[in-house]
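As you look at this complex, bear in mind that one protein chain is not there, while each of the others sits in place.
Read from first to last, the chains carry the letters A and B; within each, the first residue is number 1.
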Amino acid sequence: MGKLSILVFLPVAAMLPVLLVPARRSGWLRWIALAACLAQTGLALSLIPAAGSGPWLLVEQAPWLDLSLGSAGSLRVEYLLALDGISLALVLLTSLMMSIAVLASWQQMQRPKAYFLLLLLLDCSLVGVFLAMDFLLFFIFYELMLLPMFFLIGLWGGERREYAAIKFFIYTLAGSVFMLLVLAGVMFSYSAGGAGGETVYTLNLLQITGTGAGGQAAELLSGSVFAPGQTILGLDARLLGFWVLLIAFAIKLPAVPLHTWLPDAHVEAPTPVSVILAGVLLKVGGYGLIRICYGLFPDAGVAMSGWVAGIGVTGMLYGALVAMAQTDLKRMVAYSSVSHMGYVLLGLASLEAAGVYGAVFQLVAHGLVSAMLFLIAGVLYDRVHDRQIANFGGLWELMPRYAFVTLIGFFAALGLPGLCAFVAELLVYLGAFSSERIPVIYPALGVLSIVLGAAYFLRAYRQLFFGVFDPGKTSAWRDKLTDLTPREYLMLIPLALLIFWLGIYPGPALERLEAPVQAWLAWVLG
Amino acid sequence: MNPADGLPASPGELRIALLALGMPLALLLGGLLILLAGRRLRAQGGYLALLMMGLAFIASLLLLAAVWPAGTVRAALPWIELPGLSIPLRWRIDGLAALMLALVSGIAALVHLYSLAYLRNERHLSRYWAYLALFCAAMMGIVLMEHLIPVFMCWELVGMSSYLLIGFWTERAQAGRAAQAAFLVNRIGDAGLLAGILLLTGMAGSGDLGRLHGLAGSGALGIAPGWQTAIALLLFLGCMGKSAQVPLHLWLPGAMEGPTPVSALIHAATMVAAGVYLLGRIWFLMPPQAEAFIAVTGGATALLAALSALGQWDIKRVLAYSTISQLGLMMLGMGAGARDMALLHLVTHAFFKCALFLAAGVVVHAMAHAGASDPQDDPQDMRQMGGLRRRMPWTFALYLLPMLALSGLPLTSGFLSKDGILAGAWTQALHSGGWMWPAALAGSAAALLTPVYMMRQLQLIFGGPGRGLQVEDAEPLMRIPLLLLAPGSLWLLVAFSPFDAAQSPLLAGIAPAAGGGLHAEPAVHAWVSAASALGVAAGLWLGYRARAQARSRERRGLLQGLYLEAAAERAVQRPVLELAALAARFDRRAVDGLVNAIGRLAVHPRGRGPSLAALASWLDTRWVDGLINGLAALAARTGRAARRLQGGQVQRYLLYMLAAVLLAVCWLVWKGGGI
Partner (left out) sequence: MTVPSLLSLAGIGLFCTGVYLVLTRRNAVMALMGIELMLNAANLNFIAFSRRDLPDAEGQIVSIFVMALAAAETAVALALILNLFKRQGSAELDTASRLRN
């Protein structure tokens, strides 16, 4: 069993001891889960210096299904895990977020066993998504993700948890259905060329996207569904395929106007689930766009740059505007996610090195920052079960350390230089302004979002922390609003340090992305 | 990054480069140390901060000595280094940069010294020192950095630390509001600056000022003229935000909510100076149209702010508007091409404005202590003051001198630099005409208004009969910075000749960086000097004469800053918030509403009403299920019929068997013709 498989199935292995823990020892559960996540993080960290020629650091391949289709050839589905700089970054992010989520669930007393089991299952599916390079395997992990998430929101959520969970589930499932359509088409489009000239249909993305690793490049069969020039219902098949996949991943990202599941899911989800949702789950959308959407239909992606950038910029501005009007802290942060994930689309659409670096960097940066923001919102909610910004005020007096940490989080989110989100935004804008594929008006409008972003974060900060704490309205709160606990520090400080590190010295991190991004650009533009 | 880039090879230059970069880094580290060890350090934190800043000042003097007047040392370290994407941290020390560094660190050191006394009784002082360190380090970064992207990063950090400093008194809701306004207005400028920088980087292929200067010099910038103007205006938008030009000046009066030493620092050498300084660095990117725009903006700012200053009652707000007015003059100089004079004014202004603020701080401090019994009194309201001349002679003297310099009386530094700007503006107006005329006119009018409002302020604070206020004069720790700064108001700071700034030795370092300057025609210069000397004297006299009405007359329009704030609120803030509310409603009603409508169309939440699910359910029960049920019923009926055959009677079964055998036999016989 290779390292990648261990990475994926370590959480599943940890489910067994979790199952065996007797009910009266439920305190052990969190330690087991934490140990599993930390071990996963350690393993992922150990992969950083992994050597390899070309962009792919590690590849694990095993035959899985080989269906003979008689005279039509055979269909080959592989168990294929592959790791490059992009997936390594996201796997690291996932395992880190999982560890933090377990820490944030330390006080989880309701049905803890089921809770931690689902969390571990989610971990497995997320890492699997980021490593699977066979389309069917990817799809299976992608679907597997839904199940634990649905229950985590639906069982441990807030007042409207059922509505939120079902909305999340149906939205995402709709996206999966779209993806399944394309999957069915792709299944009979590429041939890996078996022995004796027979057709071996393959879903191996390494071969399909011509990156050289994992066998020779697969050949797009003429006359197949997605061959150039084919039409479906009078529409160009490749364009249609691109759009269908774009919609599938735009739901996950989320891009306007397919974003409305996000605020509800975030508001209803418990803090650790929000952390995973914002920190990792949204990144699956961006990752899918990079790997699957552009990977399968690079020509259509190039042709549709303007549209993709337009959707991105719309999301940036619209998300920021809507966030400005929110009164609920978590909702505001959720909409800020919509705004920030627009950068990913803009950066990818630029098809410039800087923009793509920026998009990938934004995936990680936003993961760190938004996780921090949801933890921050969770701190207040844990204490007084209220998230209405206007109900607070003067918290600097009561919780100075919390105020300071929030300052870091909010300024990171509004893109202050020296903190990681700025690097991502800078690179995205750099790519977008110098790209000839998108009109200059898009990034120029997009720049407005840095003003809007500052406006809503600072307004919330002022309302929460400045002024004098009003004891009349909320006298019972004064005793509850205590400063950060050591456990909360343990969650927030690593995030803050990472945010600083990636913001001040992003060079080493970006260098790890160099080979995969260049290979990706070469494939898409080639 | 070029292979030639990197740290300089010669040890002398290397020492200079590392010293320059080490200054802000050491400040940051010191600030972090004070912040983390705040509890344990207590008062020592302040001394540590002062020590750091003093060392920085000494270091910058060393730098100044090393490069003055025309030396340049460049160095670079990689920050982002990827194929096709290179953003180096390149810094450069030349005369202008070293002068600015000395100015920033020197004034900051004095402000530190002053703060030790002024904020002695504050809590959370470790935070204060840390914010100051960040602020000064970021400002030094702006001064040092040569690549525009690192400049932008420091630029934003200055904005962020000003947010922290203005909002230092977190228990004041008003401070929070002012801090937020400061950051947001700056962010508007920053957005423009970022767009400009990135457009420039995209089109010219580099954001490095040194390289861009070379390209522009050889005419190889490769940017269409229209785009060049657009880029220039976007870059200027950033300068407008930081240097408080109309209409982005609104944050500056509000920034008075911060502690007074912070105001002194922001207004003197840092932050507001950043815009002018940056313009002095990127002047070669400014086409004539953009320069005209800059000049007009500067002139308008100078005049509007001077008018607003006339109506203020708050001691610090008068100074704030005077700062805006002076910044307008600097911008006018920049636009007119008298860049060296504008930067010179930046230097002289730093001295007397800092002195004025610190002296005003002494007054406010004293008033706050005198009025401690009545917390309702605003210690900054000049109507509460008067006759302080006798009780605070030191402060009076140390206020008078910089005030005269600000007014521009001959024999002061302000006279020299301001006249340089005005002479340049009029020369340019005579040469190119057009929009330069109103700009020069507005600038001159502002210069004539300055003595009027400054004299009015002096009268309100120190003049008139004493009002029995039990105020104390400045304590020594607060007096030392004033004593050090006030002499800077004299002409000797600039040049030996009290009438011609062009002889100033300071220009030797400033001019090369700012690309030389406009040589004002001697005749114009003479006229401007004479007129301004007369005008200032007349203005001072006018302000003195009006002392009787000064106390009583309320000029609402001027007090409200010509209603510009209200206008901005109505024209920008409210529409944006309304748009946000509209977007949120749209999101809830339309986007989410559509989703929910689709959901409702699919499944009615409580299982009532028409929906696809109901239709499907009907189809299912009536037709799909009906078919199945029909089949089942058929089977049941068949079964019932068949049950009759199975009576449980063996003999009947045997009879069936017999019949079957007979039938089989018959069939075999008929088919095969025999058994």
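Simple rule for what comes next: contacts are C-beta pairs under 8 Å (C-beta built on N, C-alpha and C of every residue); 3 or more make two chains touch, one makes a residue touch a chain.
Bear in mind that the values here come from a model prediction, so they are computed numbers and not experimental data.
Novice: In the full assembly, spell out which visible chains the left-out chain is touching.
Specialist: Contacts of the omitted chain with visible chains: B.
Novice: Please pick, from B:Leu25, B:Ala224, B:Ala508 or B:Leu655, the residue that touches the omitted chain in the full complex.
Specialist: Checking the options B:Leu25, B:Ala224, B:Ala508 or B:Leu655, the one contacting the hidden chain is B:Leu655.
Novice: Could I get the residues of chain B that touch the absent chain, sorted low to high?
Specialist: Its contact residues with the unshown chain are 647-651, 654-655, 658.
In this text, only the chains that are shown with their structure count from here on.
Novice: If you average the CA atoms of chain A and of chain B, how many Å lie between those two points?
Specialist: Here chain A and chain B have centroids separated by 32 Å.
Novice: Hey, which residues of chain A end up touching chain B in the complex?
Specialist: 167, 170-171, 256-257, 259-261, 318, 321-322, 324-326, 353-354, 357, 393-394, 396-397, 400, 403, 407, 411, 416-418, 422-423, 426-427, 429-430, 433-434, 440, 443-444, 447-448, 450-452, 454-456, 458-459, 461-462, 465-468, 505-507, 510-511, 514, 518
Novice: Touching residues of chain B toward chain A in the complex: what are they?
Specialist: Of all residues in chain B, those touching chain A are 78-85, 124, 149, 152-154, 156-157, 160, 163-164, 167, 170-173, 175-177, 179-180, 183-184, 187-188, 190-192, 194-195, 198-199, 201-203, 576-577, 579-581, 583-585, 587, 591-592, 595, 599.
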